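Got a structure for you, questions after.
Removed: one protein chain of the complex. Kept in place: all other protein chains.
Let's look at subunit A:
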Amino acid sequence: MELDALMLSRIQFAFTIAFHIIFPAFTIGLASWLAALEFNWLRTGNPLYRNLFRFWVKVFAVSFGLGVVSGIVMSYQFGTNWSRFSEYTGNVLGPVIAYEVITAFFLEAAFLGIMLFGWERVGDRLHFFATCMVALGTLISAFWILSANSWMQTPDGFAIENGKAVPVDWFKVVFNPSFPLRYAHMVLGCYITTAFAVAGMSAWMLLRHPHDAPEAKLAASRRSLSMALWFAAIFVPVQIVIGDLHGLGVLKYQPTKLAAIEGNWDRMSNMPLRLFAIPDEEAETNHYEIGIPKIGSWVLTHAFDGEVPGLKEVPREDRPPVWPVFFSFRIMVGIGFAMLGIGLWSLYLRYKGTLFTNRTFLTATMIMTPSGFGAVLFGWFTAEIGRQPFVVYGLLRTADAVSPVSAGAVTASLLTFFVVYAFVFGFGSYYLAKLLRRGPDPVEDIRGDDLSKKPKRPFSVPDEGLEGRPGHRPQPVR
C-alpha cells in the first residue's frame, strides 16, 4: 500500500466520515424521540415526560454540536481532496447537496436555538413545533445526502458529455434505483440505534439504583426503557426485512459488490449461506468456510437454486477488497440479530411482568447501548468499500477522482484530524458520559406563571427599552 495523496485522502475521508456518521445516526433518532416525548408531555401533562425531554435534549445538544462541526468538514472535503470527483459529478450532485443545505440545515439550525433556549420565550405549542421542525430537518437532511450517496452507488438519469456526468432526468437522479430502500434502511437504522442507546442508558440507571434514587428518576428510566424496547421489538424485524429487500437491489445493480459481500468467487446456484470464511484474494478462494447449503441463494433470490454472481466474472482490478466487505457485512447482520433477540426477550419479560427487575436482561440491554452505532458503521463499510474501486459505481474510479494536492499536505491534514478529533471527541464522550451518569433529574416547573419574576433567564424581557435617550450616555439596563 503506497501512501500517496490518493491513499491518504481515502484514509482521511474514511476517518472523518466514520466519525461524523456516528452523530447524525444518533441525532436523527434522538430528534424524533424528543418530539415523541414532548408530544406525550403536552398530551398527558405528566411531568415524567418533561423530565425525560430535559434530560435527552442535553444529550442531543452535545451530539448535534459534534455532528455539525464534523459535518462542515465533509462539505468541503469533496473539493479539497476530491476535486476531480467534483468536476465529474458537479452538474448532478452539486444541486442535490445544495438542496440539503437549504431545505434541511437551515431548518435544523434555526429551530434548534428555539428548542434549546426558547421554551420560556415561545410557549409550549410553538416549542413543540420547533422540536418537530428539528426532527423534520434531520430527516430531510438524510433524504438528500442519501440520495447523493445512492447516486454514486447506482447512478441514473444522466448522460456523459465531454467526460463529465450531466443531468438528464432529475427525478431519476434523485430517486435512483438504490435510494428508496437505502433511505428507509438508514433512517430506521438511526431510529433503532437511538432506541438501543436510550434503552441501554435507562437499563444502566435501573441497575445502578434499584431503590435508592428518587422515585421520579426511576419512573422516568422505566418509561424510557419501555418505550425504547417497544420500538426495538416492533422495528428490528421490519429493518431485517428492509435490509433483505435492499440486498436484492445490490444483487441487481451491483453484482460485484454482492459477490464480495457473499465471498462468492464463481457464479453459482444453490449458494450456501456462508457464516464464516477467510476470503483469499490471491488464490481467489475461501478458507475455513462454514456455511448452510442453499440458504444463501434463497436469502438473495428467494429461490434455493437462484444464481448468484461471482467475483471472478470481473477482472481483478475491478473487484473491491473482499475481506473487509465480507466481514463488515457479517458484523452488521450479527448485531441486527442480537437486537432482534433483545426485542423478543423484552416481549417475553413484559408478558411475565419482570421487564424492569430482571438483572440479566437489564445487563444485556446495557451492553447493547452502542450496538446501533456498530451496525451503522459496519453497514456503511460494507456499502462504501463494496463500491470500490469505483467512487461512482462503474463510471469513475476512486483513483481518478482525487485532487491535485501534494502527499505532504494531505499527510499533515490527516495527522491534524487524528489529533484534533481524538481531543475534541474524547472530551465530547467524557461530557456525554457525565450527563448520562446523572440521568433524568426531575426539573422544577419552568412553566409557572411567576416566570417574569425569575431573575435567571438569560434574556431580558422583550419590551424593555434598549436605546438610551438621544444625546445621553446610556443608562445600563438593569
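Quick notes on this structure:
Just so it is clear, contacts are C-beta pairs under 8 Å (C-beta built on N, C-alpha and C of every residue); 3 or more make two chains touch, one makes a residue touch a chain; residues count from 1.
Going forward, contacts and distances are computed from a predicted model.
Of "Cytochrome bd-I ubiquinol oxidase subunit 2 apoprotein", "ABC transporter substrate-binding protein", "Thioredoxin" or "Putrescine transport system permease protein", only "Cytochrome bd-I ubiquinol oxidase subunit 2 apoprotein" is the UniProt protein name of the chain excluded from the display. Contact with the undisplayed chain is limited, among A:Thr27, A:Thr256, A:Ser328 or A:Ser413, to A:Ser413. For the chain left out of this panel, the touching residue among A:Leu42, A:Val68 or A:Ala184 is A:Val68. Which of A:Leu3, A:Val168 or A:Leu245 touches the hidden chain is settled by the complete complex: it is A:Val168. Only one of A:Ser147, A:Thr194, A:Asn286 or A:Ser403 touches the chain withheld from this view, namely A:Ser403. Interface note: of A:Phe15, A:Phe117 or A:Phe304, the residue touching the hidden chain in the full complex is A:Phe117. Interface with the hidden chain, as seen from subunit A, comprises residues 54, 57-58, 61-62, 65-66, 68-73, 75-76, 78-81, 83-84, 86-87, 90-95, 97-103, 105-114, 116-118, 121-122, 133, 161, 166-172, 403-406, 408-409, 413, 416-417, 420, 424, 427-428, 431, 434-435, 455-462, 464, 466-468, 470-474, 476-478.
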